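Take a look at the structure below.
Every protein chain but one is kept in place in this view of the complex.
And then chain A:
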Amino acid sequence: MAAVRTSSEIGFNRVAIVAVLVVTIIFLAPIYWIASTAFKPRNLATTIPPTIVFQPEISPFVKLFTKRSQMRSPPSPEEYAAAPWWERVVFDGGEKIVRDGKGQVQWSGYPSRFLNSLIIAITSTVLAVGMGTFTAYGFSRFKVKGEADLLFFILSTRMLPPVVVAIPMFLMYRAVGLNDSHVGLIILYTAFNLSFSVWLMKGFMDEIPKEYEEAALVDGYTRMEAFFKIVLPEAATGIAATAVFCFITAWNEYAFALIMTNRRAQTAPPFIPSQVGSGLPDWTVIAAGTFLFLLPVAIFTFLLRNHLLRGMSFGAIRK
């Protein structure tokens, strides 16, 4: 701040640092609560006063991945001894894992939803970033008539409320049999992310000096060769940042997934809330599912930290 520091200013600085720490703790408390509930025994998840110190358990994650049923009586000592460790933690909660006739463990709906989320988010990210990179290069390097209008048109497709787009898409998908399909959601998420990817990548492309390609063109490269050999490597950081943003958007998306899928291609965001049915939900299992689902995004946020400003402002503010 100012060159001259008075003692009151330094005092205020200390107060501000304490205030920042308090705010950070408040902001992170809900996330901490999700993470800690994911490792609690069920009876400690909803206590008053809240349980802060406890022996962490893995049972919520075992329950998350398996189908279970209530047991009328506790298992016999032999049964308990014969069971693998992951089944014992379920026994301790008064439940047992459901098996089919052949003794195969029955999975819950979670793993398949998680896998769907991965498939759909990754595929749509690759498509959106791939197309977006080419288009951004086109806008960045060549004169395009009505460029501002075209770019506004591209951005406006991203701003449409999902439910507005979902109504006609639902009818069209129903007509061609794309409802509840991976392809259907991939197309929707690609379209949704494409505009974002064009805007963000254009900013990155603008920053690569034109002279690099011009030098290559003089050396006998074709425009295409210059693009692939000179521009793309230069844009690698930007492409990675854009890809992570697109992945997070597709990964987190809820409204389209809720409307367009119900089972086969359902992703995790509509599935996790559907577990809270009537009655008392097992919050430890929901927390475990939420925790696993949030983990990739938390890691990505950390990796992206220097690009967050740019990504969240559609590349408008660069710093």
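List of remarks:
As a convention for this text, a contact is a pair of C-beta atoms (placed from the backbone, for glycine too) under 8 Å apart; a residue touches a chain by one contact, two chains touch by 3 or more; residues count from 1.
Here is the rule we use: contacts and distances are computed from a predicted model.
Per the UniProt record, the absent chain's protein name among "Chemotaxis protein CheW", "Glyoxalase/bleomycin resistance protein/dioxygenase", "Imidazole glycerol phosphate synthase subunit HisH" or "Carbohydrate ABC transporter membrane protein 1, CUT1 family" is "Carbohydrate ABC transporter membrane protein 1, CUT1 family".
When the omitted chain is restored, the residue from A:Val23, A:Ala82 or A:Val183 that touches it is A:Val23. Only one of A:Met169, A:Leu185 or A:Ile239 touches the chain withheld from this view, namely A:Met169. What chain A contributes to its contact with the hidden chain is residues 1-4, 13, 16-17, 19-21, 23-24, 27-31, 33-34, 37, 46-50, 131-132, 134-135, 137-139, 141-146, 148, 150, 152-157, 159-172, 174, 187-188, 190-191, 194-195, 198, 217-218, 220-225, 227, 248, 251-252, 254-255, 259, 268-270, 272-273, 276, 283, 286-287, 290, 293-294, 297-298, 300-302, 305, 308-309, 312-314, 316-317, 319.
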